[in-house]
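A single protein chain has been omitted; all remaining protein chains appear in their positions.
Each chain carries a letter (A and B) given by its place in the written order, and its residues are counted from 1.
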Amino acid sequence: MDQGKHILFRHRDIANIRDLDVYLAHGGFEAFKKAVTTMTPQQVIDEVKNAGLRGRGGAGFPTGLKWSFLTKDSFPRYVVINSDESEPGTFKDREILTHNPFQFLEGAMITAYASQANTIYNYVRGEYWDVVAGLEQCVAQLYERGFLGEKLFGTEFKLDFYHHRGAGAYICGEESALLESIEGKLGQPRLKPPFPADKGLYAKPTVVNNTETVTNVPFIIQNGAAAYRQNGTEKSPGTKLFCLSGHIQKPGNVELPLGVTLRELIYTHGGGIREGKGFKAVMLSGASSVVLKVDDALLDTPLDYESVAAKGAMLGSASVIVLDETVDLSWVILKTTRFFKHESCGKCTPCREGTYWMLSILERINKGGAAKADVELLQNVASQIQNKCLCPLGEFSVTPVLASLKAFRGDFDAHTADGAPKTAPKKAAVAAGD
Amino acid sequence: MITEILKGFVTTGKVAFQPAQTIQYPEQRRPVAARFKGRHELKRYDNGLEKCIGCALCAAACPADAIFVEASENTDEKRFSPGERYASTYEINLLRCIFCGFCEDACPTEAIVLESNYELSYTDRHDAIITKDKLLVAPATGQPTTPMQVEPGTFDRPVPDMKNPD
Partner (left out) sequence: MADQVTLTIDGVSVSVPKGTLIVDAAKRIDNDIPVFCYHPKLKPVGMCRMCLVEVGRVMKDRATGQVVLDDAGQPKIGYGPKLETACTTPVEPGMVVVGASQKVTDARDDILEFLLTSHPLDCPVCDKGGECPLQNLTLRHGPGKSRFIYDDKQKNDKHVPLGGPDDALIFLDRERCIQCARCTRFCDEIADDHVLGFYQRGRKIEIATFSEPGFDSKFSGNTTDICPVGALTTADFRFGARPWELTTSASICNHCPVGCNTTFSTRREAKSGGKQVIKRVLPRQNEQVNEVWICDKGRFGYHFVESPARLTAPLVRKDGKLVEATWDEALTRVAETLKAAGSALVGLAGGRLSNEDLFAFKQAVTGVGGKALLDAQLAGGELTTVVGVSVGTDLGQIGKGTAILVVATDLEEEAPLWWLRVKAAAERGATLIVANARPTKTDRHAKHVVRYDVGNAVSTVAGMLLEGSSEYATAFAQAENALVFYGREGLDFAGTQALAQACANLLIETKHVGRANNGLIGVWTSANAQGAAELGLTAMPATPALLAAARAAWFMGTDPLGDGRLTQNDLPPFTVVQELFLTETAKAADVVLPAAAWAEREGTYTSGERRVQRFYPAVPAPGSARPDCQIIAEIGKAMGATRFGGFPAQVFLEIAKTVPAFAGLNYAAVSAVAPQWPDVGGRDQYYGGASTTNLQGLGVQLPSAAERGVVPQAARAEAPKLAHPVGTMLVLPVAKLFDRGATFAPSTLVHPRVPAPFVAINPVDAERIGIADGDDVELALDAATLVVPARVTADAPEGVLLLPVGLGVDTPEGPAAARVSKAVRVAV
């Protein structure tokens, strides 16, 4: 993003915006005040609907629409912010929570007003204990200044904010498992229906939103839907935080409008591939991605939800893992599968047994001594898991496996006694800067 | 007519001096085929432990209902077989048995095997019910007999040497 134009990473434009007074000096909490004192909850929902804001946690579901699903006449309601951020390759929410916390808090608070909820829970992964310590101080300050608590701005609206730390489970980033975790139960996903909008936390209507999603809300309320739509595309408006990691020259977060091309993201903002190597493959949504083989067509693809879906992948949380020509995809898949096997909650059979099985096959392949039949078996087992799992974790554990086997089969066969090609594999298709 | 009579005498003479086919049983015994199904035996492992784990699959498979099995628990102080379970009672009623070998096929540990002993006669019907002590083979020389005391944790699995097929 150009300097001074950040919507989410305003700390990169304004120094010390994590200081409440600095935040207030730059228009902080005016959106919240505007919503609470001059707008009805329905008007807030409509504004966000018109802005076309979509969930930034990975699913890309229209946020305003999600808020409107809350069951009428059922109270109390809850707003739960999903700051679990456990997808490998994702570190965007951490930057918001650490450096621009008040905008996030304000966004969550407006969300609560729109949902007619009086309690917000921010579920933060346990590993971010230091981030939570800082956030709790921010919340204490808000209570002191009268932004949280009873009778806000002289209205009847009261609001409380609580932090809840996770304890090291990726599955608790899944919304129903997250709610179970807050309730003190085993972090396993629930059956849906009922959906959280109907029976969520403590069986009451609940809105669950990602950190980044709600951080967009103050801008929308302050400046209007049209202003928000200045960035991004028709169907994917606004800006997105892209997390760059892997073999990239400049890893880290960058805020860009949705629709920026992959080429621009990697080469202009990311500095290109490390050591000028060839760009072999990319995973756009962290470990849960369809691994895409990089070619010119892919580099010119705009990164918005629709265009990426057209390529057979998902933009998800935009956790872009860059893989250069030296990477052996079977090693990458070993890593992702080990991750999913470790994080599987164990509730449903295909994920619990299937990830374990896939891992044992992949370990054999990577260690050497496997046969081509083992790679076939891996394909088979992964297909067996697909479409049978209780929650998306199981499904996504299979996505990178099947995609890599399709696009980079040679990397796997190279490990087998009877599948290794006679000639050396071709170099990665694309050189730097093309 | 004389030729016929003479032919007969020649045949008699020829055969009279041929070596006899008769086997002088019981001093001589004819060897049996490799897969001969004779009297049963309960086998042991090389370390002396019994192979039989008291699963009663042989009793279930037996078409003549000739086998009776009762199982009990192994302890490391008094161990009969590897794993948790052994046969504390094992009886075969040889009068019922039809020597079909289904028990041998059903056994998961290759414990019950039909061997080559066919000399099975008794003067009392009760003697036809052979009990475990008569079925169990002796341990190999130098190996302890069961029950034996073992190091805790060494024989946790009922089939210790299991390998992947092919």
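Basically, a residue touches a chain if its C-beta (ideal position, glycine included) is under 8 Å from a C-beta of that chain, and two chains touch if they have at least 3 such contacts.
Bear in mind the structure is a predicted one, so any value in this text is a computation, not a measurement.
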**OP:** Kindly state which of the options B:Ala56, B:Leu94 or B:Met148 is in contact with the chain not pictured.
**Re:** B:Ala56
Subject >> Residue of B:Glu41, B:Asp76 or B:Glu91 in touch with the missing chain, whole complex considered >> reply: B:Glu91
Original post:
Which of A:Ile7, A:Ile171, A:Ile273 or A:Leu315 touches the chain that is not shown?
Top reply: A:Ile171
Original post:
In the whole complex, what residues of chain A lie against the chain that is missing from view?
Top reply: 169, 171, 186-187, 191, 341-350, 352-357, 360, 364, 377, 384, 387-390
**OP:** Name, in rising order, the residues on chain B that touch the hidden chain in the full complex.
**Re:** 53-57, 59-60, 68, 70-73, 83-85, 88-89, 91, 108-109, 156, 158-159, 162-165
